[in-house]
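Let me give you the structure first, and then I'll get to my questions.
Note that one protein chain is taken out, while the other chains of the complex remain in position.
Now for subunit A:
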Amino acid sequence: MTGFLVRRILGALVILLIISAVTFYLFYAIPRDPARAFCGKICRPETLTLIRHNLGMDEPLFVQYWHWLVGIFAGRDFVQFGACPAPCLGYSFATQEPVFGAIVDRFPVTLSLTIGASAVILSFGILTGMLAAWKVGQPLDKIASASSVVGASLQIYFVGPLLAFYLVDTAGLLPRPSYVAFTEDPLGWFTHLLLPWVVLSIIFTANYTRMTRSQMVEQLAEDYVRTARAKGMSSRSVFFRFAWRGAMIPIITIFGVDLATLLGGAIITEQTFSLHGIGELAVRAVQNTDLPMLLGVTIVGAAAIVVLNIVVDVLYAVIDPRVRIG
């Protein structure tokens, strides 16, 4: 297990390195010069050169990338902004605030959103899928299948305002979504984020209901399930002790893939409910051609996905002993 984890973490670092390098390179492919933004209306060529130098943009691309990389671990000094202690992701071109600080401020919002929605998706999706499979062909199964089709065709920016209107404005059941720090007020954190979680999870949950159901039905036809029954195991223990494990393996795999989409959904959800998360930062960074911010957001987002994928892999190994050795 330890070797497995070490291998996965090393692999993850390589992936992050590649992602950051590609982002770095792509940004320079955009025909826009961020130095111009600092230069003001009347911009003399000498000033522009100076600004470029202060931003460190007059050096070859790979040197700039190297400085950026070293900054993360050792910190660095900017002529323009002054010292930037490690982990340094530079300063925003647009707001001049430290990128790392900005991300740290907003990260909990997006993380809460993603983790909460994952919990809703997995618990609710798997539960309803199991129920449907347990009662295959019966009314409960049909209801679950039908509602999953409806759920899958909904959109965040449609459901979000709609539910907000009914649950918050009309019925007053939930507070208007906002971010309350978990460490300060766990209950407030929960109630204020409940609506965004539900909205973000709706489209995914339906999918997981359907997958769980079909996976369970498939597993129940497997030889080893038949063996369990031939041993005298009751239908219930065959269902909940044998078949579910096999069914969860593809579900977890797909969840690992869905995480990136989920993060994308989190950004839309943030926008829908005006939550100040990473998504807002990302959108603004793109609008402003704010390289350090864009790079920071990209790398932190990628790191989050990579870490969550390692968690998924560990889960996978816990469920399936065959994975542990290979």
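Operating definition for what follows: a residue touches a chain if its C-beta (ideal position, glycine included) is under 8 Å from a C-beta of that chain, and two chains touch if they have at least 3 such contacts; residues count from 1.
Please note the rule applied: contacts and distances are computed from a predicted model.
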UniProt protein name of the chain not shown, from "Alpha-ketoacid dehydrogenase subunit beta", "Cytochrome c-type biogenesis protein DsbD, protein-disulfide reductase", "Sarcosine oxidase subunit delta" or "Peptide ABC transporter ATP-binding protein": "Peptide ABC transporter ATP-binding protein"
Which of A:28, A:224 or A:240 contacts the chain that the document leaves out: A:224
Missing-chain contacts mapped onto subunit A: 137, 222-224, 226-235, 242, 245-246, 319-322, 325
